[in-house]
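Pasting a structure below so you can have a look.
Note that one protein chain is taken out, while the other chains of the complex remain in position.
Should a chain be cited, it is by its letter among A and B, assigned in written order, with residues numbered from 1 in that chain.
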Amino acid sequence: MRKKALFIDPGRCIGCQACVAACRECDSHKGRSMIHLDYVDMGNSAAAMPTVCMHCSDPVAPCAQVCPVDAIPVGTDGVVGTASPELCIGCGNCVHACPFGVPKLDIPEMLQYKCDLCYDRSSQGLLPMCASVCPTDALFYGTYDELVAKRPNARAVDVFDFGNQSVVTGNALVAPAGGEDVIPGGYSVWNEFLSEEKV
Amino acid sequence: MRKQLQILAPGVAAFRKEAKRPGNYVSEERGETMVATHCCYCGVQCGMYLRVSTDGKVFGVEPRNHDINKLKLCPKGVTAYQQVNHRDRLTKPLMRDRRGDPLREVSWDEALDRVVSEIRRIQKTYGNDAFAVYSGSSLATEKCYLMGKFARVALATKHVDYNGRLCMVSAAAANKKAFGVDRAANPWSDMLEADVIMLLGANVGECFPVATQYFWGARDKGAKLITVDPRETPIARTADIHVPVRPGTDAAFLNGVLHVIEREGLIDTEFIRSRTTGWDAVKAGLPFYTPEKTGEICGLDPALITRVGLTWGRANKAMAFHARGIEHHIQGVDNCLTVINLCLATGQFGAPGKGYGTITGQGNGQGGREHGQKSDQLPGQRLIEDPAAREHICRVWGITDDELPRAGTSAVEMVHQAEAGEIKGWLGICNNPMVSMPSAGRIAGGFDCLEFHCQIDFFLSETCDRADVVLPGTSWAEDEGISTNAEGRVVKYNKASDPPGDAKPDWWIVCEIARRLGRHADKFQFESSREIFEELRVASKGGQADYSGMTYERIEETGGIFWPCTSEDHPGTPRLFEERFHHPDGLARFHAVEWRPPAEEVDSKYPLKLTTGRTVAHYLSGNQTRRIDALVQQTPRPWVEVHPSLGYANGDPVRVSTRRGSATYPALVVSTIRPDTVFIPYHWAGRVAANLMTVDALDPTSKIPEFKVCSCRIEMGTEIDIPPPPPVPPGGQVYEEVGAFDKRQPSAPQGRGTGRG
Partner (left out) sequence: MSDHPTTRSAPPADSAALAGRLRAPVAGAAVALVLTGAILAGSRNLDNFDVALLGYAIGTVVLGFGAAYRTVLWAESPAARRYLVRGWKAILKPGPGLPKSVVRRTALSTLLLQRFIAERSTARWLAHQGLFWGVISASLITFPLTFGWIHFRAVEGTESLYWIYMNGVRTISVDALGSAGWLMFHGLNFSAVLVIGGGAWFLYQRWSERGNNLTRFGRDLLPLIALIAISVSGLLLTVSSSFMDGFAYQPLAFIHMCTVVLTLVWIPFGKFFHTVQRPAMIGIHLHKEASLASGGSLECRVCGAEIEGAVFVGDLQKTMAELGLDYSGWVETCPACKRIARGASYRTDVKAGF
């Protein structure tokens, strides 16, 4: 994971969508939210989960790899940027190749949008908008040490399991101490579920 | 371009909406200054910076690392700035000559002359008390103070009240009774020291999202969280104990908990002996409330009640917080008193981690009820019937005791008096009773009986839309002033921009009416909020809510001062009751409470309980938030939350009926609500207003309406009622009906996710 990373703890999310609203306030993409907020167990719980770009480091940015016009820049600092407006052709490859379901597409503008860690803010030492406003620190921006100092029983995991492929990311998820070192990405779970259904 | 769209794969089009800008954002501002201020919405009063362009327009927000919120904001706070330059802002006085005519723009002189002549006519014909003033608690404290003074000095009417009557007045009354003072006992940072926190009827995750950090901060340090709510709200989701209490049985539940604590010998006898009176009466009533009996009343497992009792009783340091959930009842004051009884019996007062508080719903809910716009109070939390208080205020205001009216009636009662012909004229400011008052049908009828109705606001609310004269006031960002948050901390709003068009600061409007009326016109020669504040300091001096040691400068420097603050070198009082309570003998009062059923019991015709509340994207009557694109996108319409066992599917049109009205909402089927309870959020107006159905029974002491429980029936309806769009001033851009552009249903109580409907 990155030295300073976004640590996401779905267990703390209250689903208020402050992050979604705040994302729209970032100067570099004012009016457009790049964050996702999903209610993960609708009907049974108020549980919710924010999704920001995880800034995959191994394999490096699948979204950038499948881009036919090299529109998605990957920085030496590991930040995977939003698509360059002059290059992006809006084909949608990145939208579907992203294992986390992050990029959004504006069809008429032929342009992809995704979280770039509020590069204009974070590169200047400001918190990304979402992590700044998150009322419960479900989105926490800082170093790993800062995180565990605040939450002694927490641990960050940056490896996700997608069946045969594991993905190492720049941002990380918070998990209770003492668990597995890999977090399920959902792929295997659904695969099992779907194959059971077929049987 | 539409042609272009057609040649694209249709599947991708679904993702288009996700990325598209949702509205009229302007990002072309150049240069900027940041104005430090606080949010205009709930009682948390988060600090924020408003970003102001060089030409004086507010165009954005930047998080502020203020003590209260530590950079954090909720979706309402993030978008609050969008009210300031909103296209719906009222910029000219509006008037209609007779009911039914459309509103038209008029000059200030014409509008004010009409207001003044109508006040004169009504007061001359029907007496001074025939004209009522109905104010609000989202105003800065200076304006709240001014409204009370205006009603009593300029209008000489006893009929003045405020919309806190619909909000937290039960807690205020209970606090006064038990402690002799009405304020939260502790700063919220005390929570971090607690071992157990109990949260009653408070959907903190949605109504006060930023306060969640205190509750969860305590949990991070090992505290146990107990939530009491008929719905498993976002904060209840991970609570250590969640108590899904049946609506309208809170007093029984708390008596039951106290029963367990007393039975187990977990009470603090030393604290009871040295700091309280009245325990014996409370104790005498407890034997009835066995866990079994309580469980039967509250629809709970008796073991759960025992568990709560043991958890609380064994805690070294415990704190209790409540909000509207237990206050909006005909037994609202009693409910609060049972919480206080619990805290007193276990000695949980006066130290970090030990305490009690109500979480005020409105931004200035605390400050707004302290300085004399409440029907029975004068500035400084003084009682209007207290001769010493009257003498002090008469001296400050320069009037005689004969000229100072006596206590008036409460908000809902005033509308009922209008219906009965006792009140003929009405000046409203900062409220929207068409949406916020119970039994909305009867409320509308009451307003129709008025001979004259003037409303001051900065958006055209549903209530403004029916008024004879509408005067354009200012938003919170266009004037300076103070506000007191739920902790009792006084913070300061700063002016970020000038009012749009011909809109005027609210204090100017009110003073101008007073000057034109002529009765004590010299008492309303204010030129700024600061001058009003200086008078407020003097008026509050010596009262319970003593602000006399505060100055604008001190508030800014300190990041907020807790009252009482009695002199300019007084540091303020973050924690109350460390040594004594505020009754003259220094002791707190126990109050024996016997549970009574709510005003309406379920029967075969209306077998379910209806409860109402808020959702995170909207605020109170929605006059402010139903106009903000991002918030409407998150939660475009109300819904009815039902348990799966009732047999409905998500999105079904479900018709909810009570003895007072009915409406059809899309169903949101969730297992997080009690099977015997349905929930509707109340922010919307017209045919989908939840208050069409609520009961207007009032608490005998606090006169708070029983919003939180009434009996209802649900059945499969035919078509979902479409929420009417918010009213706009003449010539304004009319909103599309939600149903016309967005047929998707809510997906969760917090609104819609960004992914899909």
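To be clear about the criterion, contacts are C-beta pairs under 8 Å (C-beta built on N, C-alpha and C of every residue); 3 or more make two chains touch, one makes a residue touch a chain.
Just so you know, these numbers come straight off a predicted model, no measurement behind them.
Visitor: Taking the complete complex into account, tell me which visible chains touch the one left out.
Guide: A, B
Visitor: Which one, A:Q17, A:T51, A:S132 or A:T169, makes contact with the chain that was left out?
Guide: With A:Q17, A:T51, A:S132 or A:T169 as choices, the missing chain is touched by A:T51.
Visitor: Hey, which subunit B residues sit against the chain that's not shown?
Guide: Those residues of subunit B that touch the unshown chain are 1, 3-4, 7-12, 14-15, 27, 29-30, 237-238, 753, 755-756.
Visitor: On subunit A, what residues meet the omitted chain?
Guide: Residues in contact with the chain left out: 10-11, 26-30, 36, 38, 40-41, 45, 47-49, 51, 59-62, 64-70, 72-77, 79, 81, 85-87, 89-93, 95-103, 106, 108-111, 119-120, 123-124, 160, 162-165, 173, 175-176, 179-180, 183-187, 189-191, 194.
Here, only the chains that are shown with their structure count from here on.
Visitor: Indicate the whole-number Å distance between the mean C-alpha point of subunit A and the mean C-alpha point of subunit B.
Guide: 36
Visitor: Quick check on the complex: what are the subunit A residues that touch subunit B?
Guide: Residues in contact with subunit B: 11-12, 14-18, 20-22, 24-25, 27, 30-33, 35-39, 42-48, 92, 95, 101, 104-108, 111-113, 127, 129, 132-137, 150-152.
Visitor: Any idea which subunit B residues touch subunit A in the complex?
Guide: 1, 4-5, 8-9, 12-13, 15-16, 18-23, 25, 27, 60-61, 63, 71-75, 77-79, 205-206, 209-213, 216, 220, 232-235, 237-238, 616-617, 630-631, 634, 644, 650, 669-672, 747-751, 753-755
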